[in-house]
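Next up is a structure, given as structure tokens.
Incomplete set of chains, arranged as in the complex.
Note that the chains are named A, B and C in the order they appear, and that numbering of residues resets to 1 at the start of each chain.
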Amino acid sequence: MPHRHKNLHRLSPARLFKRRRAPPGTAPGTIVVSPDARPPILTVFAYNGERCVEVQPKSVAEIREHLDKYPVTWVNVDGLGDKQVIEDLGKLFRLHPLALEDVVNTHQRPKVDQYEGNLFIVMRMMQRNDVLAEEQVSIFVGKNFVLTFQENLPGDSFGPVRQRLRTGGPLTGKGADYLAYRLIDAILDSFFPLLEQYGELLETLEEAVLARADVDTLLRVHAIRHDLLALRRAIWPARDAINSLLRDPNALIQSETRLFLRDAYDHTIQLMDLLETFRELGSDLRDLHLTSTSNRLSEIMKVLTIISTIFIPLTFIAGVYGMNFDPDASPWNMPELRWDWGYPATLAVMFVIGVSLLFYFRRRGWLGR
Amino acid sequence: MPHRHKNLHRLSPARLFKRRRAPPGTAPGTIVVSPDARPPILTVFAYNGERCVEVQPKSVAEIREHLDKYPVTWVNVDGLGDKQVIEDLGKLFRLHPLALEDVVNTHQRPKVDQYEGNLFIVMRMMQRNDVLAEEQVSIFVGKNFVLTFQENLPGDSFGPVRQRLRTGGPLTGKGADYLAYRLIDAILDSFFPLLEQYGELLETLEEAVLARADVDTLLRVHAIRHDLLALRRAIWPARDAINSLLRDPNALIQSETRLFLRDAYDHTIQLMDLLETFRELGSDLRDLHLTSTSNRLSEIMKVLTIISTIFIPLTFIAGVYGMNFDPDASPWNMPELRWDWGYPATLAVMFVIGVSLLFYFRRRGWLGR
Amino acid sequence: MPHRHKNLHRLSPARLFKRRRAPPGTAPGTIVVSPDARPPILTVFAYNGERCVEVQPKSVAEIREHLDKYPVTWVNVDGLGDKQVIEDLGKLFRLHPLALEDVVNTHQRPKVDQYEGNLFIVMRMMQRNDVLAEEQVSIFVGKNFVLTFQENLPGDSFGPVRQRLRTGGPLTGKGADYLAYRLIDAILDSFFPLLEQYGELLETLEEAVLARADVDTLLRVHAIRHDLLALRRAIWPARDAINSLLRDPNALIQSETRLFLRDAYDHTIQLMDLLETFRELGSDLRDLHLTSTSNRLSEIMKVLTIISTIFIPLTFIAGVYGMNFDPDASPWNMPELRWDWGYPATLAVMFVIGVSLLFYFRRRGWLGR
């Protein structure tokens, strides 16, 4: 999965809307291309059990011949920047305008919609490279074709599938529904290393929180929790989508493929399971941070209290004998100052007070850490 | 969507009741007009596949001719201040008294009620202009008409639909159920820019919380959370309402329109998804505020502790040698005061104590930020 | 709804049990009258479409003649203090002993039980007059009668229904099931002004919490949360009860009345919606209180820290030059005391230290509010 990281964007709340271009009130089924969308690159894999052809067609029209010749044709569109290409593909494969609108309105949740003659599947693909980035993958499955649309994100998770097609593995002997399953499975599989990264991040952070619970660490905990929330929005609906693929009656999905979809469904369950565990660990980290801060404050206060409460009375005594009452004016005025043992006795009293307070603190358990 | 903002009201708990006028015990089906409701302005759009007429009728009676002439007539009532008009409309379109009561009792949750001959749909429309304001939109759908009622809020979300009708788009070739879908979709669409605003607010607030976690910032977090709660009360039941439109058997909704309603349903899911994400971010902000405050307190205490605990013992020593015991009275009385190196030695001792304490603090990790 | 407020009781946890008199182990179906229950006052409204009779019968036997003469008879029993009357009514209307036991065991949750020949409906009626008070209303609905039992609370929510019966409105032309609906709706309606009170209380409290977050305010937040919990225990099961009236097949409820029950069901949904909103606002207030307290503490600590950390080093310097080392004894002993510029220089050093610390604090952002 080669990364090129051109325009990764952090998943901030305001950015959740950045890619939505169609203004409110646009008629349903209208295709409004985002100005910063890449021009599309088309790739076609067409195969039967014996051979597999890979071409980059210059126009949509070129695709038709493959459709006629091969039992399965996979057209991958990387970039959504050309309205004409999308509409031509829509005509070629008889796609519903509402589905095409969802392709360019790239804020869909993972879902499966049944249309006449084809299935429309939306998945989300995620990458992390300092920040978490995501794109929508739209998959149309028909009797003899799979059509996939990707957004701006560099690279994708389909590399291994392409490799298998090129080497002519058993995959080439199966139908379009199995190819669609393999693509979905590839997307799901790419979530595992991503979650692994978050697992490591959480572990690093736990140590950081214990070492020094400052605002910086808290913000990192915060950021991870945000990312896990974004992952959740990609994975949870994916489970429902795959479940509906698996259970809803549909002529396009063969029963053999359903066995594999059950496996993919198990994968989404595992992902959710890990995700929820990580989310709970994330919450725990936040609590740990709070408690750690609170504990540290308590520690600091303890030291302040011990030193203050020991020296404040002593300083008071010293202050008393620093008063300038004139012993000559009256025998009641600080006669201690002239006593033989005045000074040593005062020091002794101070020592006794200090030691008593120390004992008191130890008894209250403030000295043993 | 031109705003005129005459009487926007903040959604405070007490205000949730302000618009309910009918006293408890009023007989069901009674229409009690709120005294501060605007006098209604009627607008009629009547069209067939070829032409579309737009008029502002002076009386309800004028509407009937359009109903007879055109396959679809849309009557929009802006303002609920005239009981007579509402009752006349009720008679003209054969509406149930319970439904009419819900039109003027503008505290309904979004819902769909099936009555004989028509569907009654309630939605809520929201605007934000410093404060969040909302109004109830009541939609009746019959075989050949759509009747909509709006409250006091200036402007509405129906502008684009009107525009399409005027330009005679494909919309004019479809039935009343499709027009109703378009109106509902326009309302849902208007929630997206609203949520976008909250996304930006949340982002601004996150920076504010980190910069200075004062009560003011907390109140802003609080206010956003309130608004999101109000949005939730508008969006969640809207999902259920649209789902029941989509699934419940009903002769008024054609199967072609159901495909579009599925799209509208997807929109409500997206809205809920965003809303819940924002709500979670709002909760996180509150936690961040609390932790930030707590951290700041800890920081402040650290500085106080370090300075206090260093100077308190030193001040005590200075206090001791400020005592006025008379060295002439006895050789035990502060002989240090007359030693040759008394003063420098004392300063040295103070220096050693101060540096030791600094080392102790560094070892406990209190000095490195 | 005239209030007389004789014996309102606060809904404290211990009081939840006060009205249960039957000791554990009493045989099911036994009627045990509470010693502090009021002697019952019976009121009968009997009507057909043309006239309505209102009498206060002296004995249960008097009721029978009305039952024979009128299609609908409503018997209201205010006070549960007479076992004989309750048993007589039970015999007259053929009520099941288990249902009668529930009438006097006034700690039932709202519910609907179907018995042969009649429906048994339990609702809870609430009033607030400084403290929240509640009573159980038991409603039996038969083919030609409605029988209602109320507890000790002065006044009820049935006033408007009585008024309509007296004025002979359309209500008198309908069946017993419709009357039961009207009574239930009257009870539900009376929750709206109650919730309105809590809405205002919450708003007042929000200001109070921000003004001064003391224990008193916290207790008021606490008390409102308790009351909302009690309201919840009355409203949530009422929704289920009305839903079961609405959906369960039952010969006693006519289909026309079901339309009205759907409206009542909508009301319970609105009540729950408001209640949950208020509960969330209550939780927010508690959090706001906590954060407010914490912020205030932080503010106070800041002032203490700033003043302490500025003056502690200065006081130390003053303390040093207050030491009494004898400059005559040795040239090393505090020669500064005799320098020409000793005092001004010391003051200058103090000034510099104080100003530096102020600058340090400003840089850390502790001085800007």
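One rule holds in what follows: a contact is a pair of C-beta atoms (placed from the backbone, for glycine too) under 8 Å apart; a residue touches a chain by one contact, two chains touch by 3 or more.
These numbers come from a predicted model, not from an experiment.
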Where 3 copies are displayed, count of copies in the complete assembly: 5
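Just so it is clear, only the chains that are shown with their structure count from here on.
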Arrangement of touching chains [line / ring / star / complete / other]: line
Centrality ranking, top chain (CA atoms only): B
Separation of chain A from chain C, taking each centre as the mean of its C-alpha atoms, in whole Å: 41
Separation of chain A from chain B, taking each centre as the mean of its C-alpha atoms, in whole Å: 25
Per-residue overlap in chain C, given as positions that touch at least 2 other chains: 322
Residues of chain B defined as touching chain A within the complex: 1, 157, 159-161, 163-164, 169-171, 182, 185-186, 189-190, 192-193, 195-196, 198-200, 202-203, 210, 259-260, 262-263, 266, 269-270, 273-274, 277-278, 280-281, 284, 287-288, 290-292, 294-295, 297-298, 301-302, 304-305, 308-309, 312-313, 315-316, 319-320, 322-326, 329-330, 332-334, 364-366, 368-369
In the complex with chain B, residue positions of chain A that touch it: 12-14, 16-17, 20, 24-28, 96, 98, 102, 107-109, 111, 113, 212-215, 218-219, 222, 225-226, 229, 233, 286, 289-290, 293-294, 296-297, 299-301, 303-304, 307-308, 311-312, 314-315, 318-319, 321-324, 327, 334, 336-344, 346-347
